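For this depiction, one protein chain was excluded, whereas all remaining protein chains were kept in their positions.
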Amino acid sequence: MWKWLHPYAKTENAYALCNTLLPWFWAGTCVFLSVGVVWGLVFAPQDYQQFESVRIIYIHVPSAILSMGAYVAMAVAALVGIVWQWRTAFMTMIAIAPVGAVVTFVALFTGAAWGKPMWGTWWIWDARLTSELILLFLYIGVIALYGVFDDKQQAGKAAGVMALVGVVNVPIIHYSVVWWNTLHQGASISKVDKPDVADPMLWPLLICLAGFAFFIAAVSTVRLKSEIVRREMHRPWVQKLVSNDGVSSDAI
Amino acid sequence: MSSLYTGVFKRDLTLAFRQKAELLQPLMFLVLVVSLFPIGVGPAPEILQMIGPGVIWVAAILSSLLGMERLFRDDFNDGSLEQLMLSGLNLNLVVAVKITVHWLVSAVPLLLLSPLLSMFLHMTVDMYIALLMTLLLGTPLISMIGAIAVGLTVGVSRGGVLLALLLIPIFIPLLIFATSAVDSAALQLPYFSQLAIIAAMLLLAVAFSPFAIAYSLKVSQN
Partner (left out) sequence: MSGLSASKLTCIKRDRLLFTELSLQVSKGELLYLRGPNGAGKTSLLRILTGLTMPEEGEVCFDGLSIFSPDSTYTDHLVYLGHKSALNSMMSAVENLQYWAAQHSVSLSLQKLYDVLETLGLVGLEDVPVKFLSAGQQRRVALSRLWLKPAELWVLDEPFTALDVEGIALLESLFASHCSDGGMIITTSHQALSPSAGKHQVFDLEYSL
């Protein structure tokens, strides 16, 4: 059933696949992100309670959703690597990791910035912000673990185990934090940060979500390409690629 | 067959008792951290009672991180681990035995110290019973999850701080449910559900962690 995937265990094929997909990812990014951001920030109605500041949800919500999504993608790549012993899967995992960490940071930053007009303070131990913060720690752990190994194949396996341990924990952490939050803070705040998303707001939000997803995919793919080239520098096919690069400007 | 694993058990226990100082240091650290709080926050019993469960649990997690490295470090450095992997024993069971020993020599003294700590922080008897229950369920969980990270970082020379970086976020749910159980006990509320959740996490770890640890030890041999 998964046979069609197997050729991409070879770095050369994975690199070619990246080249095929990348233009589509960039195209998707341009279309969805520009439409979604303009619609959301200019044309969508403002909230009756939060006025213009509600528009930050067009950045905050997609990045919060996709920070979790990127972590799951990373864990899936790690699982593939551990089960089938693929070098490219570990490379994919580590290509996604810093991108996911940055997206998590964006979610945290926009969340904090949103909190200022809403709650009058930059930071509040609200459930979503807290679990995003812990998610950022998990990302940093995976990246740091990858960094300390000299042998990057070994590093990939080790970081992969950590990513899997993390992904089992992400839902546990999320629900425990939500539960902890309601226990300590009561329900007074949680109503404010979840405005009822009406239709005119939903569509630009979904388009922004797609735009962010394409953007993350595109950046991860670029990172994967450079990871492959860096790790396989001495292989004949990379050497050939580099020598061709003088003629065509297509590569890397 | 099981006599082979008791061999591993006896060896680890023997070694632990020859390195008593290394076992006692994390415990001393625990007592020191806990006694810092009355000094730092002030000795008012009601405040200490309020922060008590959180303080003891945070200190317990930190002190267990300090002693965690012992689990595989020496065996890795002197090569005993590679001989163990070539012995034909089931590595999953071997790590389960090693974790059991580690728990016995690191967590059981902690449990014995817990009355002293709860006295320091003016906890009531109900709170202490709840604390003891959470420690009883939570410390094996710490040992098992911790062992995964120790296995991953054992081949790395600069592994100490990294271990804390990897593990602390993972232990947050445990901290939340454990302290909440003790808080509930303080209010005379039932806390069975919190204990049940910790027990569920423990069972999950029992089921999966030996495989993860065995895999990470194999990775360390690459």
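Chains: A and B, in written order; residue numbering restarts at 1 for each.
Just so it is clear, a contact is a pair of C-beta atoms (placed from the backbone, for glycine too) under 8 Å apart; a residue touches a chain by one contact, two chains touch by 3 or more.
Values in this document were obtained by computation on a predicted structure and should not be read as measured data.
In the full complex, subunit A touches the hidden chain at residues 85, 150-153, 231-235. Within subunit B, the residues in touch with the undisplayed chain are 3-4, 7-8, 10-11, 14-15, 18-19, 74-75, 77-80, 82-89, 221-222.
Simple rule for what comes next: only the chains that are shown with their structure count from here on.
Averaged C-alpha coordinates put the centre of subunit A at 32 Å from the centre of subunit B. On the side of subunit A, the complex with subunit B involves touching residues 82, 134, 137-138, 140-141, 144-145, 148-149, 151, 153-154, 157-158, 161-162, 164-166, 168-169, 172-173, 176-177, 179-180, 183. Remark: subunit B residues 145, 148-149, 152-153, 155-156, 158-159, 162, 165-166, 168-170, 172-173, 176-177, 180, 201, 204, 208, 212, 215-216, 219-220, 222 touch subunit A in the complex.
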